[in-house]
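Right, one structure below, let's go through it.
With one protein chain held back, the other chains of the complex are shown just where they sit.
A, B and C are the chain letters, set down in written order, and residue numbers restart from 1 in every chain.
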Amino acid sequence: MNFRTDLAIERCEIFGEKAVSGVETEVFEAHKSKITRIEVTDCEGEKAIGKPIGRYVTVEVAPFAEHAQFIDDSLYAVTEEIRRIIPPTGSVLVAGLGNIRITPDALGPKCASMIFATRHIKGELLRATGLGNLRNVSAFATGVMGETGAEAGERIKGAVQVLMPDFVITVDALAARSAERLGRTVQMCNTGIVPGSGVGNSRQEISRRTIGVPVISIGVPTVVDAAAFVADCKGDESSISESGFGMMVTPKEVDLMIERASKLTALAINCALQPEISPEDMLILTA
Amino acid sequence: MNFRTDLAIERCEIFGEKAVSGVETEVFEAHKSKITRIEVTDCEGEKAIGKPIGRYVTVEVAPFAEHAQFIDDSLYAVTEEIRRIIPPTGSVLVAGLGNIRITPDALGPKCASMIFATRHIKGELLRATGLGNLRNVSAFATGVMGETGAEAGERIKGAVQVLMPDFVITVDALAARSAERLGRTVQMCNTGIVPGSGVGNSRQEISRRTIGVPVISIGVPTVVDAAAFVADCKGDESSISESGFGMMVTPKEVDLMIERASKLTALAINCALQPEISPEDMLILTA
Amino acid sequence: MNFRTDLAIERCEIFGEKAVSGVETEVFEAHKSKITRIEVTDCEGEKAIGKPIGRYVTVEVAPFAEHAQFIDDSLYAVTEEIRRIIPPTGSVLVAGLGNIRITPDALGPKCASMIFATRHIKGELLRATGLGNLRNVSAFATGVMGETGAEAGERIKGAVQVLMPDFVITVDALAARSAERLGRTVQMCNTGIVPGSGVGNSRQEISRRTIGVPVISIGVPTVVDAAAFVADCKGDESSISESGFGMMVTPKEVDLMIERASKLTALAINCALQPEISPEDMLILTA
Partner (left out) sequence: MNFRTDLAIERCEIFGEKAVSGVETEVFEAHKSKITRIEVTDCEGEKAIGKPIGRYVTVEVAPFAEHAQFIDDSLYAVTEEIRRIIPPTGSVLVAGLGNIRITPDALGPKCASMIFATRHIKGELLRATGLGNLRNVSAFATGVMGETGAEAGERIKGAVQVLMPDFVITVDALAARSAERLGRTVQMCNTGIVPGSGVGNSRQEISRRTIGVPVISIGVPTVVDAAAFVADCKGDESSISESGFGMMVTPKEVDLMIERASKLTALAINCALQPEISPEDMLILTA
């Protein structure tokens, strides 16, 4: 089955109101944002929505209004959910996936460049800055295979073997079914990622199984596959098996959307990782 | 009537095989490329296809294969048609329209940055380089109103008043109806441009009437309006009056497409303006 | 005489403690910053320091510490001095000079891209945003002659003829004599600018005389001319007449310096122009 979406929440929607065996869903509101926690509990659930056993959380944030503040309810909601899904302690490697030269695919590398890397800040300096208790963080963008000759997964695996983080966070642009979700939904899960799976161009899986440490994946949908878009508009699901045309649908304001989503994601990750630093100070530290 | 395309050739296609009064069309092949010359000869033609009286030429170039040469049949075909549509002599200002930060809209500014500007190269230097007979060329990107506070047309008008070129060439990314045309069609016309008209976001007209000198407009389609895309897929023209969703459709390889199209367009303009310099030398001069 | 510095304050220093006829100097502290106001009052002063009759203000800001806040004493000091030197009302065009691809020369274009342009925001929208009383601002980067074929001055002149601002603000990277001033001094004057004069590569003057409206020039020194640097180290002024080697001296952290200086300058200009918007809100509006 071809879902043409990376979002667990959209895959569940296919089943409508009816309960899906092996999939538990909880919806609530916090910080003025709608939060949906989906738990895939067994193989039946795995098969139904095509996602491995694990936890999938979606935060629907306020629309990125043109002049929105960065430190607002959305940030608090995303930060809180990230903090809940990552290990409470331990060092981390943040890897930005995707192609920085394709605007809707640039979320990962842009976000990686705004992560507050701390792994190299040692003893004296730490004390001098008064940041005694920083979590050990490293960060980089994986680049794309056409330019590096290596899969994103290989780049992460190599880094993990040398930097030896306790876990990995990947950040990637996702594909959604609904254009309304673009730039307005943050999904996070504890099962890793198969990059490109939402647009029919699957790459090597990046997960505990392939990398050796837990992988938390965070993403924001930035495109709708053109075939899925048409099928939705037609209201005819069967047509989705078509080619996809090699085309994608994005908002006309895609550059603004990516800019805001990268900043929100990076700031939320930074705040989730370093709870002792206030969002205001973090914004300054990484500006 | 809302055509949702900037291409004269696509607007003519609506009428199918039947002759349109006030519109003359000639199709032929040259340099292995299909060339269509459309002449809007009177008000009736103007009304039928929603384009002012004048000449519209479309060159359908070979698909931008991943490792295509830059100096090939496509280049010769485009260069030749540009040379036919511009005044044979006189100084020129090349203006790149569009937003460099939105990949599919970056054609204009990218192209402008590759134009071989010569206006500042004076006497001695000209002789020293052996380029005695250069046409006087200036070039810039107009920027976007949200950032400059000025319309592209105002930016061009101001430059024309000081630099006093004999004519202007604008370069802009266009909207097409057919996804197959994206990145593979070069349109040029001698009637100027209303930027954004193909995506329902019209800006100030840029033409002899508003600028005071002839305006040749060159463009390459890089997006399909999402509403038009759906209407086409549905085969239901009436649905096109819908919103357009603020969404656009682009190829997944949009960065590569823009890169190639910008280079082809810039090189063809440079070669059309300076016929004494070979394409090979021009490529080196502007690399 | 070759001063090899764009800073009026450094040209005065040559005369040491001794009074210079036609040059009045006032030094004081405000917002923890040292402020020097130099008034060139007649031709004698003009000749002595090689700067036209007019006002030159230097604000020496706190060193850009790595994690400095943007909204601090330095910002207040620079904003206040800009507000004093610009006309109290009227529309303005902000022009960023320099080459965005050469790090130490990128101050102008980077700053221009952060200016809050308002000229296109009209009636309804203004009321809707609650920003009823915005000063009319347009902004752009002039580009460099090697790429555009036009002088920065010509680009500004053309824009002024169409946009008709009441005055112009130019922003440019400057040359200093003392390496310690790099990135830490903001100079503003009401006499316009001769771009490149500090590094021996003078371009067309940009001033009321050439442009037709008052020109306020704001700049931050980012390089020291290599010949001046060596002469200073040798303590031998006579050697400065040498070539200059076509070389410049910059801090190793030049990217960080340019980033901070562009942001400070842009934010101070924005705040000086729109006093009804707080620095905090302005930061968000232009982020």
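To be clear about the criterion, a residue touches a chain if its C-beta (ideal position, glycine included) is under 8 Å from a C-beta of that chain, and two chains touch if they have at least 3 such contacts.
Computed from a predicted structure; not experimentally measured.
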The listed residue (C:47, C:84, C:101 or C:209) that touches the chain absent from the view is C:101
Which residue from A:7, A:137 or A:213 sits in contact with the chain not drawn here?
A:137
I'm checking contacts with the chain that's been left out. Which of A:71, A:117, A:256 or A:285 qualifies?
A:117
Against the hidden chain, chain A presents residues 113, 117-120, 136-140, 143, 145-151, 154-155, 157-163
For chain C, residues touching the missing partner are 99, 101-103, 179, 199, 201, 224, 226, 229-230, 233-234, 245-255
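Note that only the chains that are shown with their structure count from here on.
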On a C-alpha centroid basis, what's the spacing between chain A and chain B, in Å?
38
Using the touch definition from the top, which residues of chain A touch two or more other chains?
none
